[in-house]
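Missing here: one protein chain of the complex. Every other protein chain is in place.
After this line comes subunit A, so read on.
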Amino acid sequence: MAVSGFEGFEKRLELHFFGDDPMLGLEMGIGMGLGLRQLDFDSLQQVLHAVQCTVVSAVGNHYFDSYVLSESSLFVYPTKIIIKTCGTTQLLKSVRPMIQHARLLGLSLSSVRYTRGNFIFPESQPFPHNSFQNEVVFLEDCLPTNLRFRKASVMTSKLPSHSWHVFTAAAELDLSDESVFTVEICMTELDAASAGKFFRRPNDGKSGDSAGKEMTEITGIGNINPRALICDYAFDPCGYSMNGLVADRYSTIHVTPEDGYSYASFETVGDKNDVARVLKKVAQVFRPAKMSVSTTSCSSPEVWKRVAAALESAGLKCRSFAADEFPAAGAVVYQTFAARRN
C-alpha cells in the first residue's frame, strides 16, 4: 500500500433547519418556499472555501439544488443541506458559516448528523479531522445550546479497515417525519477491471464533462437508475463523481480508482421497494472486495434485511452487523460485506 495517496473516504454532514415561513419546505411550484435555496451563490462559495473545495457543476429541479464539487457533492433543499467531501477537506469548518447564512434567511438549526468511515490515511487529515474525538469536540463547539440531545458513537465491524463514526445532535427528540431512509456505502479494494474504467487515457482531448458522461455509460452507472438526471464528471488523470436527481431524491457516486487505495462510495435516499435492485447494481459496477453499508432510518428499521439479501445475491457475504439508535436521526444499522471470491 502506498505511504500516502488520495483519501477516498468522505466526511458527510447533514444539517436540518426550521423557520417561520409557512411556505417553507412545502412541495410548491417553482419559486415557493425556497428556504436555504435562496442562499446566494457567493455565500455558498464562501462556505465551500472554508471546507477547501469548489463547484464543478450544478443543477436544480423543483425540489433541490445539486452540486458536484472538486471533492464530492453538495445538496441544498429548502430546510436541509447535505455536504459530503473527501480528501483532506475540512468539512466541519462549514458548520459555523452555514448556521450564520441560514440565520439571515430566518432559519435556525434543528438537527445535525455527521458520519464518516475509517480514513485510509488518517495521519494526513488536518485538525479537527485527525481524530473522531477532535471532530466531536469541534462540532459540539459550533452548535447552538438548544441542540441538547447529542450522541457520538463508533460502530465497529469485523473488517479492520471499516468502521462507522456517527455524531448526531437535535433540538427535539421527535423523530423527523421523513419516510425516506439514507443509505451510505463505502467500497474498498475495487475489482481492477472495474476500477480501470475510471482512468482517462492521456490526452484524450475530452472535457471532464464528456469523459464523465462516457464513464457513466461504460461502467453501467447510468443503468442504476435510468430515470435519474445525472450530472457526471471525470477528473484527470482518474476519478469520477456523479449526482443523480429524481424528483426530490438524490443519489451520488464518487470513485478514486488508484491501485492500492481504490475506493468508491454510493449514497442515496432510498425507496425501500427499490433498494435491493439498486444495491445489487452498485455491487456489480464496482465489484469491491470489501463493502460497508450504513442505513439511517426513522421509519423503515427493517430495511437492512433487504440490503443484506440483495448483496448476498450479488456474491458478497455479510461479515458483521451493528445497530444503534440516535436521537432524532433514528436507527443506524451498519453492516459490512466481503467478496466470496477471496
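Heads up, the rule we're going with is that a contact is a pair of C-beta atoms (placed from the backbone, for glycine too) under 8 Å apart; a residue touches a chain by one contact, two chains touch by 3 or more; residues count from 1.
The working rule: contacts and distances are computed from a predicted model.
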| item | value |
| --- | --- |
| Chain excluded from display, named as in UniProt, from "WD repeat domain 54", "Ubiquitin-like domain-containing protein", "Large ribosomal subunit protein mL40" or "Thioredoxin H-type" | "Thioredoxin H-type" |
| Hidden-chain contact residue, picked from the options A:37, A:151, A:249 or A:281 | A:37 |
| Hidden-chain contact residue, picked from the options A:53, A:76, A:91 or A:328 | A:76 |
| Selected residue (touches chain absent from view) among A:60, A:122 or A:237 | A:60 |
| Where the missing chain touches subunit A, by residue | 30-31, 34, 37-41, 44, 55, 57-62, 65-67, 76, 207-210, 213, 229, 231, 245 |
